[in-house]
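Every protein chain but one is kept in place in this view of the complex.
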Amino acid sequence: MLDVVWLIPALPLAGFLVILLFGRKMGDPKAGYFATAMVGASFVVTVGVFLDLMSRSAEARTDQVKTLFSWVTVGSLHIDLAFLADPLSLTMCLFVTGIGALIHLYAVGYMHGDPRFSKFFLYLNLFAFSMLMLVLGSNMLVTFLGWEGVGTCSYLLISFWHERDSAATAGKKAFITNRVGDWGFMMAMFFAFWAVGSLDYLHINEAAGTLSTTTATAIALFAFVGACGKSAQLPLYLWLPDAMEGPTPVSALIHAATMVTAGVYLMCRISPVLNVASSYAPTVIAIVGAATAFYAAMVALAQNDIKKVLAYSTVSQLGYMFLAVGSGAYTAAIFHMVTHAFFKALLFLGAGSVIHGVHNEQDMRRMGALRKLMPITFGTFIVGWLAIAGVPPFSGFWSKDDILLAAWDKSPVLWAVGLVTALLTAFYMTRQVIMVFYGEARWHDAHEEHGAHGDMEPHESPWTMALPLIVLAVLAFAGGIINLPFKASTERLALWLEPVVGVHDSTTAKVPFALIAVAGSLIGIGVAFAIYYYKRIKPVEPKILADAWGYDRAVSAFMGGPGRASFDAVAWADANIIDGAVKGAGQLVQESAGQARKVQSGNVRNYAAALGIGVVLLLAWFVVFRGML
Amino acid sequence: MELFVFVVAGAMVLGGAVGVILSKHPVHAALSLILTLFGVAVLFVAQEANFLAAVQVIVYAGAIVVLFLFVIMLLGVDNSENLRIEPFKVQRPIAAVVGAGLFGLISAAAIVARGAKTGLQGSGLEVTGPDGSKLHDGNIKALARDLFSDHVLAFELTSVLLVIAVVGTVLLARKPRKGEQTVDTGAGALG
Amino acid sequence: MQFPILTMLVLSPVVGALLVAVISKRQPDLVKVTALLSSVLTGGLALWVLFAFKSHDDGFQFASQHQWITTWGISWHLGVDGISIFMVVLTGVLFPLVIAGIDPHHDHKRYLSWMLLLEAGVLGSFVSLDLFLFFVFFEIVLVPMYFLIGGWGYDDRVNAATKFFLFTMVGSAFMLVGIIATAVIAKADNGHVTFDLIKIAESGSFGAGTGRWLFFSFAVAFAVKVPLFPLHTWLPDAHTQAPTGGSVILAGVMLKLGTYGLLRFGVYLFPEAAVWARPLMLTLATIGILWGAIAATMQTDLKRLVAYSSVAHLGFIVLGTFALTSQAITGGVLQNVNHGISTGALFILVGMIYERRHTREISKLKGLQKVAPVFAGVFTLVMLSSIGVPGLNGFVGEFLILIGSFATARWWVMVAAVGVILAALYLLWAYQRVFHGEPDEDNKSFPELKWKEGMLLLPFAAIIVFAGVYPKPMLDRIQPAVDKLLVHVEQHSDWHVPTVEKGDG
Amino acid sequence: MIIATVAPTTTWYLILAAMLFSIGTVGVLVRRNPLVLFMCIELMLNAVNLTFVAMARKLGDIGGQTTVFFVLVVAAAEVVVGLGIIVAILRRKPNATTDDLAELKG
Partner (left out) sequence: MGVLAADTLQGPSVDWFALSPIFVLLGGAMVLLVAAALTPRWPKRWYALFTAKIAVASVVLCFFLWHRISTKGPSTLVGDALHFDKMAIWVTITICVAVFLAALVTDDYLRREGLDGPEIYALYMLAAIGGIVMGSANDLIVMFLGLEILSIALYVMAASHRKRIKSQEAGIKYFVLGGFSSAFFLYGVALIYGGAGSTNFTKILLAFNTNVPAQKGHDALILAGVALLIVGLAFKVAAVPFHFWAPDVYEGAPTPVTAFMASAAKAAAFAAMLRVLLEALPHWSADYRPVIWTLGVITLVGGSVMAVVQTNVKRMLAFSSISHAGFMLVGVEAAAHTAGLPDAGDGRSAVLLYTMIYAVLVIGTFGVVTAVSRTGDDATGLAAFRGLGRNRPVLAMAMTVLLLAQAGVPLTSGFIAKFGVIRAAVEVHSYAIAIVAMIAAVIAAYLYLRIMISMWVSEPESGDDTRERVRVPSFLAVALTLSVGFTLVVGIFPEWLIRLAP
């Protein structure tokens, strides 16, 4: 099966091409089903490849490179369009195609009736293709191809409803912010090529041991800059909350489950380099991760948009993953990535279902009491909530616990930040659940305000949307079994990934920390209930949190103010100084000609005088300077 | 003796020249010119160019100046010119500088180079008799000899020049035929 | 004797132009068909050259040399190598498309004649192996382009055309003196005066001072043509005022005369000086990348924006050229082609917008994607190519330039790569303002892409994707010539192309 | 007696000629009447003639004198043509000075 690894991205690509050509003819919903089928098929192939790889020995799992053709080859630079099928990439592929297929299916229901239905699936398939390229690429450039591809699809999908200015702006913002990160990615590539002479992961990781510390640090940190862009870390996270302008399946697939984890994936992929880098490199990553996690969790406390809460939550959880990466616990990062993909996709899809149900309302203050009206959505959402809150035995508990443990090994301060973040996470998720599903139904007023017509009663979603919710709920609940920390043999993921990312040895006792974490979660949930359900405590939702500490506004103000002014200055200088010099030269000629013209007075005596002066000058030269001196 | 001639003739030459440029009336200018031409003729004699002196008087004073006077009379352009007015302020200072410069520089060159010798041997100003005696028409003969040997081409070319002068005057003097309109609107309708 | 295909290639558009000029004005269809046939024939010849071109051959192929002005040591010497082959092909392909697909609206006969003459000039420039001959073609292209801008351009066309003509001529002024001086000075090595590029380059040994001055004289001309910051200000004017066809050709192939010239005549003839001038050229290129991008961002005219983007893109090519590594130069040569395709297509699209709306003001356009989704889709594809998204052609060249330059010009690359971010900024922002949003009254009736227009754009789109996915055939043909050039540079200067040591220890 | 002892050398004549020439030049620059202007040119030509004759004597070469002939012819031809042009103009613009003939300019 390994030989057909190329089929994994090829199937969505085929889907893209078919929909490109015949999408309109297929129409709603056939195009959607077709797209789903392609990603589903890709999942099947992935499973096949996965099983094939499983059957091989651990040593033979890491160097399975399948080359399609030579892509960019100049001199010493050999870049093949090749796939690296190893435990890490296949893990990614499994959940990318798996969750991807579910979300495709979900989208068939969600996007039903949209005039650009087929185009949505066109982009979605293209995204799946790009994401798989990113994951499977055997060298940094193929990854970069996918990296930019997912960015482009993200752009296209965020601004899918481009008639809305905010959507268009958000799409652009996402792309450009990502590009800032891409700059880092490119620099990492350049450094790698310069130092190693190759962009192949196998070569780079093999040569990692021989790299100088400085080079390794440079590669690692530049790659991290790229990761920050893609995975929405401080200070580049800005685009992700805005990206919620896209249709909800997009948010679920791209901005929660898959694309945003690419940064984490990249860091794990080049973990050998990171391991030999200066010690401050991982520390920087860990600090940025922890800071982001905490910061975003704070912001999530005060959001009222159902998707914004999840968006900040995603930022926060990604911060967790980087905390893990920075702490050297790559397996934990991947583990959390997988579980996060399950529960966050679930939460987003649930949120989408809610939005769908309440007719495109996203403000939680205009929801409430939906648990009866949307039972499936409610039930699955609860699973997601408990998973993200870190309540055992839901999947989130296991993965988060792993990370906290690793953080403790790195530094107790980081652990403390992580713990507080976990508490906050539990709190704001509980707040969300209560605001959406409990309390009084506030959506009546909303609809009256809108002057709605007919029966606007919220309703449960169709099966295409419900089925993915249920599957994901199961995964979110049970996802933890892939890496249970009871004994070495139950740490299946760690074993599986060990040939690629190594193993993170920890001697710290696990149980006390697990208990502390659970306690934190429960405290968060409890406080939230006290505030929002029982209304015992007055909610504190400072504006500054809702405003994300004003960071976004400050950046916008900078861009619109000094940034734009400096751009204007360049444009001005171009027109007036550089082109001005050119025009000035022209004018100089014109003006001196105008002056000279006056001498050409038409009077013959003037001409004779000029001639006479010429004569005297010539004579003076010849007689005085050449003859006498 | 030669100095005396030089001074007197020089005074004539320069006086006449100054007269030309300072007389308000063109007729006076023409008369002053005659004075200069005579002075030059005298100097020719002093320089052993007797024949040229005669030609100078006949051609210049006799023909050219008469032609000038003729045109002045013919056209009646004998109104005097007010020399006190100069529309171009810089014109006269420039004229002064140019005049002084020319004079000064060429004189300087003449003075500096006064001792210079050339490697060429002159052919002599006069033809002598077979016995080396001086002939009364030696200068004329020498001129004639030179004119028809070394300078024969130049001499022939003067004929072309004269033909041009003839054709030119014919062309210029031809009056516009009847009915022909002159185009004087200098505005250049399409300019 | 070998079939003189390159001579045919250069002369067939000339013949076409003469035929077009001779055919009566009353037979407009015949005029068009003749012009098209002539350009298609030329394109066919160009493709023939491409297919007959031996990859992995680093020398000049199809070379033909005939006496021309023997007294002055000038010959009709043509040949292609990996550096020029794709420029020839691009020229051969672009012209038929432009001639077939873009309507000048009036005076077709004259327009087509100039177009074909332009093609001959451009092709001639790319295949000349004689300095004099090159100069002749380099300079002659100004004339048709001048008339195309002046005759079929927009409101301010006269000023723009004049500026274009004079600005470029100033550069050429230096080059002409430089060319002659090169030949005269090289006489000492050759024994007789020759303008033959190869002879001079292989035997010429210029003293450092002399070589630098000569290099400077060439570089000025090419820098104007490229255009390199700060000599670029003619370009926005020329592009904005030129008719669509003119803009496509201008951006597509004419600017490449500059980058091509820098490589072929600057680096090849004066390796020592080129190495010496590296810091300056790299800096100017880098400034140009950022400057062009920033200026593009602030433009209010869509076509002007694309024009400034050319300044930025060509900055990359110059950067690659003077990085003097195999990857960077190969990338630069490739990027010549890629930029020609994507920016050419962008100009076609902008031209179509102008045809429909009679404005190029970004502020007057809005929401076109809603009314013309296919048009917007094509625009998006081309735009992404121009931004340099991997998988499309624009990326490969840019990437090679940057990665190749990194070894020898690290700090410049780090700054220049910021241009990649800015490229996204100005294009996406413009795209948003033009295509996104709800169309207003004026833009509601914006017509969708027509069948014929689609056929025009299809080849562009095909190349954009193909060259992005599988650039290997191109790279295989470019690289040998580039490597040969680098060996030449190493032999004639103290330059050493860095080789990657496995692990820098 | 100074007069008897000092003979004027060629240089004297040259200086005299230079002075005459300069006066002629100044005349061209300051006189507005075209006829007088021509006369000034004649002055210049005479200065040249004087130079030629002086040189001829110094060099003992008849060529200089011959040249004076040609100058005479040239002067005559010039005057004929010049007066022809002046007549043509003055017939249309009586009493015109050179300052009045300035339509062509710039």
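Per-chain residue numbering starts at 1, and chain names A, B, C and D are given in the order in which the chains are listed.
Here is the rule we use: a residue touches a chain if its C-beta (ideal position, glycine included) is under 8 Å from a C-beta of that chain, and two chains touch if they have at least 3 such contacts.
Quantities reported herein were computed from a predicted structural model and do not represent experimental measurements.
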Visible contact partners (per top-of-document touch definition) of the missing chain: A, B, C, D
From C:Val177, C:Leu280, C:Val374 or C:Val487, residue that would touch the chain that is not displayed: C:Val177
Selected from A:Val4, A:Ala488 or A:Met628 as touching the chain missing from the view: A:Met628
Chain D residues that touch the omitted chain in the full complex: 14, 21, 24-25, 28, 34, 37-38, 41, 44-45, 47-48, 51-52, 54-55, 58-61, 63-64, 67, 70-71, 74, 77-78, 81-82, 84-86, 88-89, 92-93, 98, 101-106
Contact footprint on chain A, counting only the chain that is left out: 589-590, 592-594, 596-597, 599-600, 602, 604, 606-608, 610-611, 613-615, 618-619, 621-623, 626-628
For chain B, residues in touch with the removed chain: 105-106, 108-110, 112-113, 115-125, 127-130, 132, 135, 141-142, 144-145, 148-154, 157-158, 160-161, 163-165, 167-168, 170-172, 174-177, 180-186, 188-191
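The working rule: only the chains that are shown with their structure count from here on.
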Inter-chain centre distance, chain A versus chain C - centres from mean C-alpha coordinates, in Å: 36
CA centroid of chain C to CA centroid of chain D, Å: 65
For chain B paired with chain D, centre-to-centre distance based on mean C-alpha positions, whole Å: 4
Shared-contact residues (touching 2 or more other chains) in chain C: none
Residues of chain D engaged with two or more neighbouring chains: 25, 29-30, 32, 99, 103
Touch list for chain C against partner chain A, complex: 163, 167, 229-230, 232-234, 291, 294-295, 297-299, 325-327, 330-331, 367, 369-370, 373, 380, 384, 389-391, 395-396, 399-400, 402-404, 406-407, 410, 413-414, 417-418, 420-421, 424-425, 428-429, 431-432, 435-438, 469-472, 475-476, 479, 483, 499-505
Complex contact set, residues of chain B against chain A: 88, 90-91, 94-95, 97-98, 101-102, 105-106, 108-109, 112-113
Residues of chain A that touch chain C when the two form their complex: 69-77, 116, 119, 141, 144-145, 147-149, 152, 155-156, 159, 162-163, 165, 167-169, 171-172, 175-176, 179-180, 182-183, 186-187, 189-191, 193-197, 207, 210-212, 215, 567-568, 570-571, 574, 578-579, 582
